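Written below as structure tokens is the structure these notes are about.
As you look at this complex, bear in mind that one protein chain is not there, while each of the others sits in place.
After this line comes subunit A, so read on.
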Amino acid sequence: MSKLSYISPEGLRIDGRRANELRRINVEMGVFNRADGSAYYEQGNTKIIAAVYGPREISVSGKGVFDRAIVKCEFSTSSFSTTERKPQQKTKGDRVTTEIANLVKQAFESTIQTHLYPRSQINIYLQVLQSDGGLKAAAINASTLALIDAGISMKDFVCACSTSCIDGIAVLDLNNIEERSGGPDCLLSIQPQLGGVISLNMDSKVPQDLFESVLELGEKGCKKIFLILSDYVKRYSSNLISNQIKN
């Protein structure tokens, strides 16, 4: 079998994007009535929904902290979300999903102003409807929107983006096929306005100078995502306000 070429001589990737281009992002906030906050996030073919409950009473007594809120996150994939069907038992609670849940939890524990909600908990539930790479980044971005919808005070957005390098070229926002190319997978999540790095996951060895270019591209990607998200949030909230005035 011939080696799949991930980047054509013209510099185009499998799905026709250039190395520094994101997939189309589609977002929607307030999709559910029952949850305190909810959001739908679509990046290319990756579709994910997030629901936030809270701040509310702590479900397990004795687990609460007296001066701040605790954040809990649960991540599950639908059994039809990937090309191979996953048995029901494995859609949550296995290593990969627990890792993503933990990643989201840590990202938002440091971003939510937890001291404003003492002795309470905030639950984030994530459900993947369709998966085509970049799940971790999508999970973080979707949670940001859902938390904003819930009206929970945060220091900043958290925007995440995956980057990698294929054949020595840094590429942004990988899809499923590219993720399996064996290149290093780097997830960067930042607070775009405060300029802090929330998490940086890199699980491969990469030369120093290449890593810097990957990181730089990742940061650009995160900022692009931030512009899309903040633009939507502003439109959404101004709609809410104008509706309220009408009533």
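The rule is short, and it goes like this: a residue touches a chain if its C-beta (ideal position, glycine included) is under 8 Å from a C-beta of that chain, and two chains touch if they have at least 3 such contacts; residues count from 1.
Just so we're on the same page, contacts and distances are computed from a predicted model.
When the listed names "Geranylgeranyl transferase type-2 subunit alpha", "LAQU0S03e03642g1_1", "Exosome complex component RRP45" or "Ribosomal RNA-processing protein 43" are checked against UniProt, the chain not shown comes out as "Ribosomal RNA-processing protein 43". In the complete complex, the residue from A:A35, A:I100, A:I152 or A:L217 that touches the missing chain is A:A35. Annotation: of A:N20, A:Q106 or A:Q130, A:Q130 touches the absent chain (contact as defined above).
Per the touch definition above, the residue from A:I25, A:A51 or A:L174 contacting the chain not shown is A:A51. Across the entire complex, the residue among A:E21, A:E74 or A:E179 in touch with the chain not shown is A:E74.
The omitted chain makes contact with subunit A at the following residues, 31-35, 45, 47, 49, 51, 53, 56, 74, 76, 78-83, 85, 88, 92, 123, 125-127, 129-132.
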